[in-house]
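Just passing along the structure, written as structure tokens.
What you see is the complex with one protein chain gone and the rest in place.
By letter and in written order, the chains are A, B and C; residue numbering begins at 1 in each of them.
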Amino acid sequence: MRARKFKKLLIANRGEIALRIIRTARMTGLKTVAIYSEADARSTHVAAADDARLVGPAEASKSYLNIAAIIAAAKDSGADAIHPGYGFLSERAEFVRAVDAAGLIFVGPRAEVMAQLGDKISARKIATQASVPVVPGIETADLRAAREFGASAGYPILVKAAAGGGGRGMRVVESAANLGDALETAAHEAESAFGDGRLFIEKYLARPRHVEIQVLGDEHGTVAALGERDCSIQRRHQKLVEESPAPNFTQTTRDAMIDAATRMAQAAGYTNAGTVEFLLDGSAFYFLEVNARLQVEHPITEIRFGCDLVAEQLKIAMGERLGAISDPRGCALECRINAEDPGRGFSPATGAVIQLRTPGGPGVRFDTHLAQGVEVGAYYDGLLGKLICSGATREEVRRRMISALDELAIVGVTNTAGFLREVIASDAFARAELSTRFLEEHFPTGPHHDSERDTAALIAAALVAKDRLGSRDPQESDGARDSIEHSPWTEMPKFELWRTR
Amino acid sequence: MRARKFKKLLIANRGEIALRIIRTARMTGLKTVAIYSEADARSTHVAAADDARLVGPAEASKSYLNIAAIIAAAKDSGADAIHPGYGFLSERAEFVRAVDAAGLIFVGPRAEVMAQLGDKISARKIATQASVPVVPGIETADLRAAREFGASAGYPILVKAAAGGGGRGMRVVESAANLGDALETAAHEAESAFGDGRLFIEKYLARPRHVEIQVLGDEHGTVAALGERDCSIQRRHQKLVEESPAPNFTQTTRDAMIDAATRMAQAAGYTNAGTVEFLLDGSAFYFLEVNARLQVEHPITEIRFGCDLVAEQLKIAMGERLGAISDPRGCALECRINAEDPGRGFSPATGAVIQLRTPGGPGVRFDTHLAQGVEVGAYYDGLLGKLICSGATREEVRRRMISALDELAIVGVTNTAGFLREVIASDAFARAELSTRFLEEHFPTGPHHDSERDTAALIAAALVAKDRLGSRDPQESDGARDSIEHSPWTEMPKFELWRTR
Amino acid sequence: MKLRYGTGEHEVELLGFDADAIHVRIDGRELAATLDPLADGGAILAFDSRRFRILGARRKGAITVAVGSSNYDFVSVEPGTRSGRRGLAAPEITAPMPGKVLRVMVKEGDAVTAGQTLVVLEAMKMETSLAAESAATVKRVLVSEGEMVDHGAVLVELSPAAPAGPSDSQGEREAR
Partner (left out) sequence: MKLRYGTGEHEVELLGFDADAIHVRIDGRELAATLDPLADGGAILAFDSRRFRILGARRKGAITVAVGSSNYDFVSVEPGTRSGRRGLAAPEITAPMPGKVLRVMVKEGDAVTAGQTLVVLEAMKMETSLAAESAATVKRVLVSEGEMVDHGAVLVELSPAAPAGPSDSQGEREAR
């Protein structure tokens, strides 16, 4: 039993997830240490923690992926445990080994379990041995072998990195002619994203749904499954909208999938929080992969089950036994608000938050690290926040989400909120016609055109421009407004503002 | 059966509760109409509604209490139902009669039920007839009769308005010598606050707890009770902190109180959402009053029961039958953030919000109408927002509240958040040593002195002052910051900004 | 600079910045703190093993600051400024909060005793009685019933009932 009590937790991450983990760690009575790159010195997660350490320059490979610097920050700050969040080092077995070697507690599965599950080939082996159905496929980066597989399984086929997840390095290949290029590009992306160029090729399902099971495993051999999440609404294999329970999902299929996920976790000796992902095709489902970490969309499970998954992770890492988990209640829906321009092919957007209007009220949770003044750069992924709505029925939650998206505004950073409002308000979504093809089928060109909204935008822009033309009315300038335009710390000498600590 | 479907709801209120009601109404598919006084033309609730109507000048008696103007606004905007919120006209039977007479639906109990319950004398009669225990007391504004009662029941005694609630016009009288002054002042306040100078005098319990039961009654005779709320932490009879379930409260007492509240609601023919308030003295409890409206602290019940009480109100007002209500789950705690200066005897504070930092994350809900730029004036009550935390156990929720209060900052409007953090973090609160005397006993002089925090404040103030002394560094002024200091609409001609519609 | 918060006054001086710390002198005591600015315009201020999240701005001549969730309103006290609210007997009755004048219970020329209520103010539906601190004569009444007044507004001016002392009293010197 490696587990023991710990008192100070280093969060090896940034952005909304670092803030979210810090919040729970504080609630459980732990001291917290944030890490940050030079680009993030002023960030919200740095402010929220009890202590913060610089781990390197802006580039992730030199900071948030810098194992040596992170271990050193933990040692230096007296942290005795590390939570990896998601992304970055969260699924790197060598990071877990380094944490172990430093005598610190890693909040997540054991290194060898992570290594096995992180490799698609060995993960498939475990699944097959545990009688969990898998999609037909082979591991190869060899063009001839890939062609043979394509010919026997039939196109389209999917080429993806054997390591890693999250859609990176994934390519759908429609015909044998494109196979060579796809293998080359995928291998390159796999190498650069995961440091491992191995590829896996499998049968591509035409209109599957993505449904996944949240599991928790303690270090005493108990595995609990906390229901499913439907994450079918994706763009380039990146989830945009997630919901729980999955609609149009029979209890029989749910039970079977939960059983399969539990068998998978038990067969792998899985501990801590993880997600077993499946592709659902009619009532048949196939094992996709295990995400051996906290998932971005974990809040919808938290809300339905009335639990705090990060608190559960911390308890498990301390060696405690899994407690009783409530039965699920109601529905929950999440929209990922990304810094992308839906009007320009979802190209990444950057900028500083000039104004921020956040939604609230009953059944609304908005997990974000944004605040007025926060800068969104190009160095890291563009997740600005997760808007999560909950309620008694899917339709209630759907309407609440529309209303909450109407309340949300992030001026200064172009983002997906307006587009997601269209998605959630669409008839197809209301009817829960879900598949991973949803966006291509219903929003092939991105957001729909709304000429009245465009007119409103033009008028607004003209009013902004008018200000520049000098129409300031001194009578309007009252004390309160004047104060709002003053922020004393922006006036500090530059070295003060960007100084490291 | 007066009930029928309606489509457009006028919200006869302002501030956080108007916004909260609008949110649910939108979710249920209703169109919404906000009302506003001249002081509130730019308010958040006006922006959130589909339509908004000016009902009068800043003074509440001429706007939010102006029945004729509100009915006219409903008619003019095509609203077919009115939700009163809490405070203002929410417990005025003559308002309900005016709404009825105009052929509109009132979201609340019937006028005659409200009139009966709003009068402490007749409410006591109903309670007594329904075998609900009451505190010994009499109705009188006569000095001689009051003296007789005081002599027989023993001092201290409580003098309060026979109409209305919320602690207004309440006076504790410690001895016969102060009785004359107290009667005179209380009668004046009762007259000015409720338009009804009648007084009620009762035995004052020394260290009771305030525990109340949420009820819902439909128009088909069904009454449901949704558990209790402990609202013992009060200042001048105004609740500051509320929690559910009540700690140190046996299931036997809970069951008995729920039974009593249900009997009371049934005996009164109560419909819609209401609260039956009790004083708890050991395991004995006494009926205090019925609040015939939505209660400020209703969210803690919503979170535990997984329901939306405003949605339930709307369903009941449409004549629907009460549906199944889930069993309660976990704990919830609310802090009322008021515009008051805890360091100066909680005197009311005013100002514009210069900066706002709001808390978030799992188990955190902050119901507020605040945004940067919102002005808080002296015309209305100073509730800035309600911070609600929930979780599995009281201790988890308590720690989450401390953390959430640490995240909250409202610069520009002095408020109670810092003081409430001390209250929630106190050993006495952690041990749940609750009584309505809690603050006098544990915080007799308001917030405790924290000299290091004072020092931090002085340094911060010096830094703000430094800015004025001209240390601006032009190099620091980048594009993003410049933009933040521009808000085009502040530059519009004044008549545009304050124009009514 | 001298800053007043509530009834207390403090002398604060920013001595300078270097790469590691900000140096201040507060009421004669020197202190080094670290200051780490945040994107939201605030900063983390740390000293003596404590860490405070601060925000602040100027507001109508005052300086308003939040340390964590606690608010502070400071007034900068300039040398030579008259401070009429701290004399032996306050020569003015000012509004302790913004509100509505409910009742004015005196008129010019009235002699009043210590503790006598002069004005009743209503703010947020609560009544507050404002009384004379000592015996005095009402010199001027500046408000009428029903009027809305701001925090700090002078409501009534008084003349001491006792033989008038020097107008530059000890209390005023203290206030500087």
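List of remarks:
Heads up, the rule we're going with is that contacts are C-beta pairs under 8 Å (C-beta built on N, C-alpha and C of every residue); 3 or more make two chains touch, one makes a residue touch a chain.
Because the structure is a prediction, the values reported are computed rather than measured.
By the touch rule given at the top, the unshown chain touches A, B in the complete complex. When the missing chain is restored to the complex, the residue among B:K8, B:R42, B:R207 or B:H442 that touches it is B:R42.
Only one of the listed residues, A:V134, A:A176, A:A432 or A:L463, touches the absent chain: A:L463.
Touch with the chain that is not drawn comes from one residue among A:A68, A:A101, A:A284 or A:A378, which is A:A378.
In the full complex, subunit A contacts the hidden chain through residues 168, 185, 188-189, 192-193, 236, 341, 343-344, 347-351, 354-355, 357, 377-378, 380-382, 405-415, 417-419, 421, 447, 452-468.
Think of the hidden chain as still there; on subunit B it touches residues 41-44, 46-47, 50-51, 371-375, 479-480, 482-484, 486-490, 492-493, 495-497, 499, 501.
Note that in this section only the chains that are shown with their structure count from here on.
Chains touching both subunit A and subunit B: C.
Across A-C and B-C, it is B-C that has more C-beta pairs touching. Placing every chain at the mean of its C-alpha atoms, the farthest one from subunit B is found to be A. A straight line joining the Cα centres of subunit A and subunit B is 38 Å long. Distance between subunit A and subunit C, defined via averaged C-alpha coordinates, is recorded as 50 Å.
Averaging C-alpha coordinates per chain places the centre of subunit B 30 Å away from that of subunit C. Along subunit C, residues 35, 40-43, 53, 56-59, 64 each make contact with two or more other chains.
Among the residues of subunit A, those in touch with two or more other chains are 371-373, 375, 480, 483-484, 486-490, 492-493, 497.
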